[in-house]
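Before anything else, here's the structure in question.
Shown here is a partial selection of chains from the complex, left in place.
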Amino acid sequence: MSLTRLAILVCAWFALMGNSQSLWGQDAGQPTDAAIQAAPAESADAEEPPPVDRGDNAWMLTSSALVLMMTGPGLALFYGGLVRKKNVLSVMMQCFFLMGLMTVIWALWGYTLAFGGSGAWIGDAEFLFMRGVEAEWVDGAPRIPMYSSIPMLTHMLFQGMFFIITPALICGAFAERMKFSSMVVFMILWGTLVYCPLCHWVWDGGILAYRSDAAAAYPWTMNGALDFAGGTVVHISSGVSALVCALLLGKRLGYGTEPMPPHNMTYTMIGAALLWVGWFGFNAGSALAADGIAASAFAATHFSAAAGALSWAGMEWVFRGKPTLLGACSGAVAGLVCITPASGYVTAMPSLAMGVAAGVVCYLACTWLKGRFGYDDSLDAFGVHGVGGTLGALLTGVFATRAVQDLNGGEPIGLLEGGNLLGGQIAGVVVTWILAIVVTFILLKVIDAVMGLRVTTQQELQGLDLTQHGEEGYIYI
Amino acid sequence: MKKVEAIIRIFKLEDVKNALSAQGVHGMTITDVRGFGRQKGHTEMYRGTEYKVEFVPKIKVEVAVPEAQLQAVLDTIMRTAQTGQTGDGKIFVSDLVDTIRIRTGETGEQAI
């Protein structure tokens, strides 16, 4: 009965998407060099698949492994260390379980909704159940579909790792109080209804893809946005949804009155370091090749993380008298979030600048802003990913340069070199915020009505580890 | 002087401490303990094999108090540590022969 209600919602959603597509989408989504991600359909149908570039494939497989490592153990440790001892396993379980759950969804219908066909609004059934992605027996020989220079399987895997970490990031907002079962249902729907469409819009020639026909078809997208590795798709979407979660679930018991210090700062540091390392796969891997762009994105990522760590810790040093390890770690993550959309489009000094900006702005978001409005974003998923992602998307419009990638027919791209990308970036940010807020709000309301979002007071006091999973983190007797 | 030892629920510590210092208790010592009693523990599960944890994490609060303050202290703890559920804990009162403040060497009630 509860499921029926949800089912209805889902259908409604796709109906909407479908319509919009048939109504205005006919001319949309031809692949462009700016949206090379739109290539699969074509290359998959090609008679003679191009040979695999072993170097590119080696790097992309490595990157896929690195991005999985970001969620487990990376994020699991980063978040797990920040909660109280009685909830450490619940956070780790959310991350680990999502590694399984989102992967299965991705294999069944996620990848095709995100990258199938060439619609402007949502993918079609082209790759349903991995058909057309996995190896096939074609006229007497095995064939492995290609995605430009790498097997499409590699592309599917790499993108699938993003599909894992994005929802996992949201967990930071409702940590220490959400029912596990409700989280599972929420994530299935969120991944399907928020992530997949958004991913398609930005990375598969959809309405937000820079200079795609689809974007051209909707003037208000201002020609679409550039998002190299997921500033909008991953960070804004998760960060903003996180804020909605924090607001709808309400504060943790005792929030504001009793202290809730991180129970194991060393875990948080290990997690932050692993995130930094894994992010190289996340950003440099988004070049989908082991080329110069990958190297450039790698450098931008490294520089921004470094600058972010210094600027956040610096803010504390100046305003609080002491630089903290948590500050340095948070700053590095903020820098990484901020550079994500820009990593493949900017040079060194702008990367450092973006890192510094991220450290300062996110520091203020997690202290002043959160204090000002008093919402309980337990682990600052919004303060870091929502705010940092938005900042990064906008700064991409400022610093993106043709010197790294000539995506605008030789014309300038970013504001700094006289280009007009910023408009599209703003459009992208606004659209993403709206999508994330609206859908997340509806989902949570529905789920709350159907099965409730929060654990009981008794359970929250005893801790989620025991009450949700019947386990304890540490038994040192 | 008396020594008051109260075994209370972990999440009640904050309240008890505040209430006590509010009424002029200037010091106390707390210890992490595990308790066994009417409040049954919980079962945990590892690879399907369940096992009962009969000891429940509690906090022991120790306060040395002058006779005069004793009743007040007991009442305060009673009031603030109570939830009405099994497992609220116990208070044990015993005699103190003497108390010494290491820093100054003061003894007796003024050492508290």
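Order of writing sets the chain letters: A and B. Residues in each chain are counted from 1.
FYI, contacts are C-beta pairs under 8 Å (C-beta built on N, C-alpha and C of every residue); 3 or more make two chains touch, one makes a residue touch a chain.
All of these numbers come straight from a predicted model, not from anything done at the bench.
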Composition by chain label (entire complex, not just displayed copies): A x3, B x3
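Simple rule for what comes next: only the chains that are shown with their structure count from here on.
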Could you put a whole-Å number on the gap between the CA centroids of chain A and chain B? 47
In the complex, the residues of chain A that touch chain B are 254, 257-258, 461, 466, 470-472
Which positions of chain B touch chain A when the two form their complex? 11, 14, 42-46, 53
